[in-house]
Structures are given as structure tokens and as C-alpha cells.
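All protein chains but one are shown in place.
So, subunit A:
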Amino acid sequence: MSELTREETEALIQEVLEVYPEKARKDRAKHLAVNDQSVEQSKKCITSNRKSLPGVMTVRGCAYAGSKGVVWGPIKDMIHVSHGPVGCGQYSRAGRRNYYVGTTGVDSFGTMNFTSDFQEKDIVFGGDKKLAKLLGEIELLFPLHKGISVQSECPIGLIGDDIEAVSKKAGKEMNKPIVPVRCEGFRGVSQSLGHHIANDSIRDWVLDKRDGQAFEATPYDVSIIGDYNIGGDAWASRILIEEMGLRVVSQWSGDGTLAEIEKTPKVKLNLLHCYRSMNYISRHMEEKYGIPWLEYNFFGPTKIAESLRAIAAHFDDHIKEGAERVIARYQPMMEAVIAKYKPRLQGKTVMLYVGGLRPRHVIGAYEDLGMQVIGTGYEFAHNDDYDRTIKEMGNATLLYDDATGFELEEFIKRMKPDLVGSGIKEKYVFQKMGIPLRQMHSWDYSGPYHGYDGFAIFARDMDMAIANPCWSKQTPPWKKQPEASAAVEEGELKKVA
């Protein structure tokens, strides 16, 4: 089922809302909307970045997740200490698949978990001494690390530890940057504030460290910001940007290093992929260093070509030619991918519920495959994200902000998409309902999905999910029509024979 009319979609929202108590219904109604491309401002149709209702199942993360998991965590040559109880760090360890090159435990630390493992006595007497000791131990055991960030977990803020003082002192002693990050999980309504706090701490503690130092600049220096190299995404993007003649000075923060981040203020243009998590630092660099920033989208050949041209427009003819050359080189390959998968995927419908940039960025990639996105939503977006989404989505499609477990299930039951793109928490719920799901947080352990190379993998994965033979075996044999079951068994026997 697809192509609901505006009235039908509105009725669907009302029906789903009916089970809530009145107060909750009133609140949740503001977060669900039918897309209307004529609306200029998203706030007229949808409310976002508000506290989740107690009692509903939200899939949001916390500020610590936004800072340690997203922004700081992938910086590979720094050690990120999860300061507080052991669980926050351990259960999120290496879950985001930020690929990197390096020897883990020697010069790179991306998949390792460093924690101060708070105990009762640390809560009672304060954990500053423990932190100081731990920083010394890190320096002793991992001398090749380039710096440390102290990622606070909830108790640090609650008991009022002074991690800034400890960090400053230890940083002076070992002559390396130690960055205290006040990203206690209880701050803000979602991981979004964690991104902001992490961006601010990069601004305050890292970014200006090489100001005034010599740098061999070229007119073609750019940085890739907001690409976390999930499954190798940043590499798939980087080769395209380099192929068109630009020099990538730094990569944030997937497969990134501290030195790259310190050198970012020297570039000519910041290329911003994940707007939600890194716009803060881009705005700062625009103001302080006069570096313009540009949002780009590397999902699907249509959007890639658009983005490459938009990037090239900031440079001279040499780069513009480079962009055209790259597009021309990959065009036949992409046509082959589309020729293979489009006939299989044409007309299929998709519903998305993820975070960051994907609810709007991947729409183009699905459309390239002939698929249609009939519902999309963000976990932690702000109004500016919805402003950008409204234009990308078709009219009368469904938008949901911070959807609850119940709402998402109901929407998907009614709208019956052919594919759902969401996370691991949703995956088995929907697969048991008989609806294929691809994890769009970690690309379901596949990837990369960015860039031209990524699109081929994306197309294959989507086809693999939808065309999996298990979906035709949802009805148990005893509930099947006799003749149908006979035919299936016959087929099965033939295969065995």
C-alpha cells in the first residue's frame, strides 16, 4: 500500500494518537505531521527538539552518546576516557563501526574502551584523584597517544567533580592536550546537545592550537566535516573529492586525527555532510576564520552529481572540469547498477526512522532506484532539519519526530512499506511482523553507502533485504491453502533432490 491521500494520512495520525491519554495526545500530535511542500517553515507543521514524554518508548540517546559516540569517539589517535561508571563506555564500545587505519592499542584507540570505572567510594569522596591517576597510567601505558578527552558520564555532573582542573594540571605535566568534555548524559533532551557540547569543546580546546603556524596551503584545500566513516563512508567520499582535484586536509571525525582537526582552520572550504552534529563548529570557523561551509549529500548518483557541482562552484575552472570528469567516469558504472536493481526495486516503498542527516539525505538514493519514501522521521532533529526535509519529501507523506515505539509500529502496520530503514532496536520487531528492515545507523554491518562506490553496495543491500526468500515463508504450512502448500513442498523437494 502506498500513496495515501492527505486526508487518509491525517486520519491515520489521529487513529494512532487515540490510545494516548489526553495530555499526551496533545503533546504527541505536535510531533506528527503530513508533509506539505508548500510550507516554508517546518515549525508551522512539526515541533522538534522537545523533551520526550515520560512513559513512552523513545529511541533517543543521551548527551554522552552524542559527544563520545559521535563527535569525539572516532578521532583515532586520541584516547577518550569514559569518566564515570563502566557501563556507558562498555556497552557502546565499537558499536558505531567508525573504521580507521592504525594499530589499535599502539597509535590508534578507536575500538578500545577506557573508563574510570566509578565505584561507590568515588561517588562519595569524588573521582578527581582517580582521574588524575588514570591519566598518568594512560601516558605510561600508551605513550603514542596524541591527547586525551575526558567524557563525563552523569555522576560527574551530579557530584560536582572538577575535571577541568585535573585535565589542565595533567595536560601541563605530559605536554599533550587533555580536553574535559561536560557531556553528562542528563543534559539536554537527546544526543543533539552532546554534539553541540562536543563541538564547543573542540572549539575551545583544540581548534586554535595551530593558529599563526606555517602551513603549506594550496588554493584547493578542503576538509570533510561530519563524516564518521561508518563502514568506510568517508573513504568512499574522499576519493571523489580528491579525484576532482581538491586536497582533503582533514577528515572529521571518522578516521580523523588530532593534527587534522588542528589544521582545519587553514582550509578554503568546509564540506559538511552531517549538518546536525557539526554545523556548530562550521559556523564558528566561518565567523572566526572566514571559511565558508557547504552542505553536501553523497547518497545516490543524482545527489552526488549535484553535490560535486555545488562543491566545484566554489573553485576555479580546473576543479569544475574535474567534477565533470568524475561524474562522467562514474556515470556508466552507476547506470549499470541502476539497470540491474531498478527493475527489481521499482515502485517499492520505504519508511525511515533514523537520526542526523539520513532521514532526508538517503531519499535521493532510494529515488534513483525507483523506490519511494513514504514516511520519514528524526530521533533528535531541530527545526532547521525539518526545514530541509520538507522540500525533499513528497507531498502527503508522513513525518514523525521522536516517534515512540508504539507510533512507529502502528504507522508501519497501516502503511505497509516494502522496506523499513531504522536501527537495531526496531529491526527484529519489524522483521517478525514480516517487513524487511535495513539498519540505517550502521548500514547493517555493511557499507560504505556514501559516494559512487557506496551506491552500488547500497543498491545491492536494499535488494538483498527486500528479495530475501524468507519473506514468502511468513505463513506457517498449516495455515496455507492446500494447493499452495503442495506447490511449495514440491518445489522444496525438487531443490533437495
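Assorted remarks:
The rule we apply is simple: a residue touches a chain if its C-beta (ideal position, glycine included) is under 8 Å from a C-beta of that chain, and two chains touch if they have at least 3 such contacts; residues count from 1.
Note that in this section contacts and distances are computed from a predicted model.
The UniProt record for the undisplayed chain lists the protein name "Nitrogen fixation protein NifT", from the options "ABC transporter permease", "ABC-2 type transport system ATP-binding protein", "Nitrogen fixation protein NifT" or "Dehydrogenase".
Note that of A:Y280, A:F299, A:F411 or A:W443, the residue touching the chain absent from this view is A:Y280.
Screening A:R25, A:K43, A:K427 or A:R460 for touch with the missing chain picks out A:K43.
Screening A:D384, A:E409 or A:D461 for touch with the missing chain picks out A:D384.
Residues of subunit A that touch the chain left out of view are 40-41, 43, 49, 192, 196, 280, 283, 286-287, 290, 382-384, 387.
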